[in-house]
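Yeah, one chain of the complex is gone here, protein chain that is, but the others are all in their spots.
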Amino acid sequence: MEITTRQLKRVDVVTVSGRVDSAAAPRLEEALKAIVDANRFRICLDLKDLEYISSAGIKVLISFLKTCKRWNRGDLRLANMSPYITEVFDLAGLTSLFQLYPSIVDAVGSF
Amino acid sequence: MSKRWELTVDGHCENLATIADFVTEAAQAWGLNEKATFEVQMAVDEACTNIIEHGYRGERRGKITLCCECADDDFVVTIRDNGQPFDPEAIPPPDLTCRLAERPCGGLGLYFMRQLMDEVRFHFDAEGNELTMIKKIS
Partner (left out) sequence: MKIKVEQLEQVTIVIPIGDIDALTASEVAAFLDSQLKEGGNQLVADLSQVGYMSSAGLRALLATLKEARHQKGDFRLAAVQANVQQVLDMSGFSGIFQVFPTVEAAAASFGD
């Protein structure tokens, strides 16, 4: 799994590629924690190269979704979900929880 | 292949950061290098600031619609608003060499836009104002 983070003016863009399994999920958590620890709560995840995400990875996403949305201070929005990942999210009942965008540009503009 | 992104926001300074991020991401998605991306983002910031402060007179009266797209080797940003139109020819470029006391404060934003982008075109009609700025991708 590879993670790159970019800090823009209003939002942070986190690109997650590869496989987020239980071994890799802590690194995703670390990357997101670094952003919220810096008091920044508007995060866009670019998932175009995400091949697989396990329940461990999903737990991290839900946890940070809650953190970001607390007190209306921000949100965690997702972009570029492949049909496979969308299916996984649908099965887990998550697509109604997250705001989804067809591109990272749209996600960034939504803030 | 052509890709197009559009964003509409309220014409208020609080939205300048979102506008900047939107344009930055669109430029990056098209492979503009860092310097070109910064120049596009700054030109758009200046353009939108002018719309907010002069077109809408800082009164939050309208919206700004931005469209980013790529056509051939050009990265094209189109900005539309419904504020007061103006005559770009009536704004002289600032005199960069005159002394401090004589430096006027206006005209810098438009000057920057023209310095930073390869093409800057205004169009005003009954529907509203449209600004087109082009950065050549090289």
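Each chain gets a letter, A and B, in the order it is written, and its residues are counted from 1.
The working rule: contacts are C-beta pairs under 8 Å (C-beta built on N, C-alpha and C of every residue); 3 or more make two chains touch, one makes a residue touch a chain.
Since the structure is predicted, the reported quantities are computational estimates derived from the model, not experimental observations.
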Contacts of the hidden chain among displayed chains: B
Residue touching the undisplayed chain, where the options are A:K9, A:K33 or A:K48: A:K9
Given B:L7, B:A27 or B:I52, the one touching the chain that is not displayed: B:I52
Absent chain, residues of chain B that touch it: 13-14, 16-17, 38, 42, 45-46, 49, 52-53, 94, 96-97, 100-101, 103, 105, 108-109, 111-112, 115-116
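Methods note: only the chains that are shown with their structure count from here on.
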Of all residues in chain B, those that touch chain A in their complex: 5, 7, 17-18, 20-22, 24-26, 29, 68
Chain B contact footprint on chain A (complex, rising order): 8-11, 13, 103-106, 108-109, 111
